[in-house]
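All protein chains of the complex are present and in place, except for one that has been dropped.
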Amino acid sequence: MTNLDNPKDHSTNNNSKNNYPKGNPEDHHPDKHQSISLDIEVLLHASEAPLTASSIRQYLSLSTKELQLALEILQQRLDDGVLSLTETASGYRLQVADQYSALIQQVFPQRQQRLSQALLETLSVIAYKQPVTRSDIEYVRGVTLSSGILRQLFDKGWIIEEGYKDTLGRPALLHTTAQFLDAFGLTDLEQLPPMPDLAAVGSVSN
Amino acid sequence: MTNLDNPKDHSTNNNSKNNYPKGNPEDHHPDKHQSISLDIEVLLHASEAPLTASSIRQYLSLSTKELQLALEILQQRLDDGVLSLTETASGYRLQVADQYSALIQQVFPQRQQRLSQALLETLSVIAYKQPVTRSDIEYVRGVTLSSGILRQLFDKGWIIEEGYKDTLGRPALLHTTAQFLDAFGLTDLEQLPPMPDLAAVGSVSN
Partner (left out) sequence: MNAGSIAINIDTNDSTQSNSNLRIYQTPVQHLPADLYVPPQAFAIWLEQFAGPLDFLLYLVKKNNVDLTQMPILPITEQYLAYISELDTDHFELAGDYLLMASTLIAIKSELLLPKRQNPTDERDPKAELIERLEAYAQIKEASLRLDTLVRLERDVFLALVSMPNQDIMQAELPSYSPNLLIESLFKMQLQANYQLQTHTVKVDAVPLADRIASISRQLSINGVHSFYQLLDRSQGRIGVVVSFVAVLELMKRQLVGVLKADSAINNEKNSEGDHQTNKLTLQWLA
């Protein structure tokens, strides 16, 4: 909650709950931080990767102080429900509180182990062709990439965003992590099984 | 919120907030429905697909009445935050409330999935004329069907092959799925926008 890494403060707040963005003249309105906390909650629900304090501040044009207050309000609000605001090495994310793990395991026992074909394909493209952008993955797989799959890969800690590709929109570059190597019993990327000639396989098989 | 399809009531409630499952002797505890609503929230977050009323009741051993009250409490609690409980063709799901879509589109433009005209046309032929074969689609659109488009539709889970047409080569028949309805906010195929009548499209001189 306290890792607000960027001390500079150059914010103006333009957010209100129901329509965004919109000018908000009363800068010291009591609901202001409440409203910011809602916007932060939206971003945390929408982001595929964990969000750092500085990226939240940048997206919503917040000062360090505003972010801190809003995060406190968010935490309080979340206490009524089942989610908790968790800070990981790569940023904040919303996760189901640990005390519900038994319920989840009971109802969805296969949820942890099973890796879907789509998830594995996405992971393979990242592992073999890294660094890649989202659209690189979409190009190779020929289908649009679902946010849910990327989120799962980030949650497992198998991929990270690092750096940007110098093209239109400066898309983030995805890499695999040391945790990915651990999970698949590899000591380095050189140990990945050699890649078949996919183009040749694909061109004949259908 | 009211489409609780099974009127039979044979439940015993065994849920409490912090550990599950556990015998709970005070069956009329005031917090009971609150606690059920938290469990439902967990299941909705943990499930990969929307959950029907009857599956929630089965997972948590609830009566119709209990489910209904708990869903009402959940809805109220969610009103304080940014999520909304939505009932779709295949059940309940949690989504970010509509009024925050603009914020998400602005901050994470990559989450907005665009569909090409060719894909939409193909999907429309299947949706309005189902069941259809691949060559039915090609005849209507006048174009060879690219395997990429079908792959995308299958990958999204919007169409399935089911049954065969009794003609030469017994081609597979394509249908839309419940996930298709979910994605377009429809509860059944009757809700598709009406097909424009021929007279209207015939006079293209508008």
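Think of it as A and B in the order they're written, each chain with its own count starting at 1.
Rule of thumb we're sticking to: a contact is a pair of C-beta atoms (placed from the backbone, for glycine too) under 8 Å apart; a residue touches a chain by one contact, two chains touch by 3 or more.
Note that the structure is a prediction, hence the values are computed from the model and not measured.
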Checklist outcome for this item: Across A:A97, A:A118 or A:A172, the one contacting the chain not displayed is A:A97
Checklist outcome for this item: Even though one chain is not shown, subunit A touches it at residues 45-48, 83, 86, 93-102, 104-106, 109, 111-112, 146-148, 151, 155-156, 193-194, 196-197, 200-201, 203-205
Checklist entry - Contacts of subunit B with the missing chain: which residues? => result 21, 45-46, 83, 93-96, 98, 101, 104, 111-115, 117-118, 120-121, 123-125, 127-128, 139-144, 182-186, 192-193, 195-198, 200-205
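To be clear about the criterion, only the chains that are shown with their structure count from here on.
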Next on the checklist: What's the distance between the Cα centroids of subunit A and subunit B, rounded to whole Å?
Outcome noted: 24
Checklist entry - In the complex formed with subunit B, which residues of subunit A make contact? => result 15, 17-21, 38-39, 41-43, 45-48, 59, 77-78, 80-83, 96, 99-100, 102-104, 106-108, 111, 118, 134, 142-144, 147-148, 169, 171, 206
